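Not every chain of the complex is shown here; the ones you see sit where they belong.
Chain nomenclature is as follows: A and B, assigned in order of appearance, with residue numbering initiated at 1 for each chain independently.
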Amino acid sequence: MFNTGFLYIIEILGTFSFAVSGAFFAMEKKLDPFGVIILAFVTAIGGGTLRDLMIGNLPVGWLQNETASITISIAAIGSMFFEARLRQFTTTLFLFDALGLGLFTIVGIEMAIKLQFSTGVCIAIGTITASFGGVIRDVLLNNVPLVFRKEIYAMASIIGGLVYFLFRKIQLDEDVAKVVCILLIFAIRLIAVKYRLGLPAFYEKK
Amino acid sequence: MFNTGFLYIIEILGTFSFAVSGAFFAMEKKLDPFGVIILAFVTAIGGGTLRDLMIGNLPVGWLQNETASITISIAAIGSMFFEARLRQFTTTLFLFDALGLGLFTIVGIEMAIKLQFSTGVCIAIGTITASFGGVIRDVLLNNVPLVFRKEIYAMASIIGGLVYFLFRKIQLDEDVAKVVCILLIFAIRLIAVKYRLGLPAFYEKK
């Protein structure tokens, strides 16, 4: 259990970054403060909510988790008050976001494993947990979801998920497996952004 | 129980107004009659459906409530046949809509209280119940949701919800508390529209 505190801190930082990203997108579209707060929530808890709905984990998690709500509220209100200052920390926020991507993927996969879904479904659920908050954010803001168009994002989740199952197969210590996979997803995301990698298109984009 | 009949009438009028609003938005986008009917349904039952999904109240309410379905169908078909005439009653419809906003907020809060959620979550659920039908309507019609951009709407729900918890704390009679809070939300909404009040933006809208 050496990593419980570590995972908990990542969860808060990840939630915070997801919420800030939602708030910033909302401010760019000039939403009013209520809209900014909703977008922060949707981005941070949308993926987990969709997962909970689909697997029947009801009431959905965030309704029972004060920490998430408080973190998101602070992130949203802070984003409005300190927009300019936060913009100086985009790199930091990006790093938290990438850590959150890794963590939420593994959290989703773990929940799916407990329900004994097949490997493919578990990885799908992990990816949904980590990516679909951003999808709902984009839908609400009337954009085609970024994750369907941009550099490797969901793909980092999928690769990390596959490696996690590999580690389980070779019976690596669970805590080690988790931390390594989170860091792997984090690293893939960093490299993808640094080198502007996208998925190769198998079809002709006319 | 002096107010059961009163609340029932508000529910039908509120559902009717929400449905008419959905139908009118759909007609403006020139949807075909099937689309108009769906938009009327989504607007009227979307918020309650999202609430039911998230708290695990399944099957969701409208599947078991003939009155809502019939009211919405009449509103949708009536909107198509008597569009011009209904437009003369926009003020009346607005008043029903504002009453519905109040009622659905309190209905949602009551359901959340029974499930023993925290105060913040209860108010969030009340607000979702009252406002998110309109959000789904706007998403389906490819608009950025009005409620994120316009005069105080969801904020009226939130204030009404806060006052409702205050009344519970001082142990005001439950029926009185309900009616007062519905009328409070109604009044806030009226004042907001009359004076074109919006939320103050804490951030710079460039």
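Here, a residue touches a chain if its C-beta (ideal position, glycine included) is under 8 Å from a C-beta of that chain, and two chains touch if they have at least 3 such contacts.
These numbers come from a predicted model, not from an experiment.
For this homomeric complex the structure file specifies 3 copies in total, of which 2 are displayed in place.
The definition used in the following text is that only the chains that are shown with their structure count from here on.
Copies chain A and chain B of the same sequence differ in orientation by 120 degrees, per CA superposition (steps of 5).
Chain A and chain B have Cα centroids separated by 31 Å.
By the touch rule above, chain A contacts chain B in their complex via residues 26-27, 29-36, 38-39, 49, 53, 56, 58-60, 63-64, 66, 69, 77, 79-81, 83, 139-142.
For chain B in complex with chain A, the residues that touch the partner chain are 53-56, 58, 115, 117-118, 120-121, 125, 135, 139, 142-145, 147-150, 154-155, 198-205.
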